[in-house]
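So that we are looking at the same thing, I have put the structure below in C-alpha cells.
All protein chains but one are shown in place.
== chain A ==
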Amino acid sequence: MAISVNGTDIPVPDDPRVSLLDLLRERAHLTGTKVGCNQGACGACTVLLDGERVLSCLTLAVQADGRSVTTIEGLGDGAALHPMQQAFIDHDGFQCGYCTPGQICAAVAMLRELQGGVPSYVTADLAGQGTVTAEEIRERMSGNLCRCGAHNGIVEAILQVAKEQAA
C-alpha cells in the first residue's frame, strides 16, 4: 500500500479524508503543489497521476494507492529544469508564481493530450491530428486560473515547448 511520488514510495494515510493535495503538502512536505480553492475551481493543485493531469484537491489520497504521482518537484530531471519550466521563465509566464506549478504540470499533460488527438471544444476536425494553436492552448488551459494575469506569457511558453518538441 503506497503511492509513488516522484519515484519515492509514500504510505497511504490512515485517515481516508486526506486529499492527495494535503498528503503532498502537509505530510510529504512537497509544497510545490499549491492550493487556491480546495474545490476544483482554480487548478493550482494540478499534478500528474500516471501521467495525466488531475486536481489533487479533488483526489483522495487513497485513490492514488498503487499509482504514480509526478509533482512540480519531480518534473525536471535532477538539476536541469524541464523545458516547460525554462519556457515559463523565458516568456515571463508568471508573476507571483503561485499558480505556476499547476500551470506547468497542466501544460505538460495538456500537450500530450492535444498531440495524442484528444479533441477540445475549439477543435474543428474532431478526427484529425491535434494541432497546437494558441486557441487550443487557451481552451485547454482554462481550468488553471492566474490572477496576476500571466496568460499571454503562459500561452507563448507552451507554444515554444510544442515547437521544440516538433523540431
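The rule is simple: contacts are C-beta pairs under 8 Å (C-beta built on N, C-alpha and C of every residue); 3 or more make two chains touch, one makes a residue touch a chain; residues count from 1.
Criterion: contacts and distances are computed from a predicted model.
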Review point. Any idea which of "Molybdopterin-dependent oxidoreductase", "Peptide/nickel transport system permease protein", "Phenylacetate-CoA oxygenase" or "3-ketoacyl-ACP reductase" UniProt assigns to the chain that's been left out?
Key: "Molybdopterin-dependent oxidoreductase"
**Study point:** Of A:9, A:65 or A:90, the one touching the omitted chain in the full complex
**Key:** A:90
Revision key, fill the gap. Out of A:4, A:31, A:115 or A:133, only one touches the absent chain, namely A:31
Revision key, fill the gap. It is residues of chain A that touch the chain not shown, namely 15, 17-18, 22, 25-26, 29-42, 44, 71-73, 75-76, 81, 85-86, 88-90, 92, 94-101, 104, 134, 137-139, 141-155
